[in-house]
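Every protein chain but one is kept in place in this view of the complex.
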């Protein structure tokens, strides 16, 4: 155990602000030489879906859920102060002026640094998300058992 | 420390989606042989209250808080996309079609697998919740010190 050097993150939220925090932690940890595992579940799955992806051959409910939460890093809203989209626009401008990388750029950095992306099987089934609609950067589709194996080997695990 | 095999979960949220995630992790960990401790606090207490339970002999404020958050697994709302209750109804239907167990079923599984339920003393006092209004499956009522003792012995601890 003394040589643990790993972080596990459960990405439950689809909120822009929480996703930014997640990726700042993930890229920071990976840059400092830690192994990082991100487990995308529930609303978090929307980030790793292809932009414009639609839930096809689904019941109308899956369609409705799909419509409500549009996929991709640019469609994320804030957990607070969203104000019909004004909040995210402002936050993105503030980040740009402060030279903080965007969520899209952070995702690319994370991949370059070897951060592992796992999509949660159970949530995919519930929400009607298929493998083909996920971005190719997703390393694997796995359930809670895989997450637990990662978390047990991690220095710390966060639920975000 | 090498033989740690325990998970601690702080269940702060009363949202259906977060509770589902909590219980999927809890039952998954317990099924794989880990000891699991769930510490219900604040809004999370609503899940382990008897259905139809009322806060009696209380100030009107406690009554009002009690009315606002109805107890039990069937009354939980979503952290996002709630749409006056349409969201939870849809999610439950999607889960049924995907053969994912309901929150009520997951709670029963958790208990069968030996997951420990603790109710937070401080939150109970604040919200005017008495022992009698909790479901009998609650193992103990305890404060932050008990939680800390559990968390220190855990492989990982999540705040949900």
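For clarity, chains are labelled A and B in written order, and residue numbers in each chain start from 1.
Note that a residue touches a chain if its C-beta (ideal position, glycine included) is under 8 Å from a C-beta of that chain, and two chains touch if they have at least 3 such contacts.
What you see is a predicted model, and the numbers here were worked out from it, not measured in a lab.
Checked against the full complex, the one of A:95, A:113 or A:142 touching the unshown chain is A:95.
In the full complex, chain A contacts the hidden chain through residues 1-2, 7, 17-18, 21, 24-25, 28-29, 32, 34, 80-81, 90-91, 93-95, 97-98, 100, 155-156, 158-160. For chain B, the list of residues touching the undisplayed chain reads 1, 8, 10, 12, 14, 41-43, 59, 61-62, 64-65, 68-69, 122, 125-128, 143-145, 147-148, 151-152, 154, 156-159.
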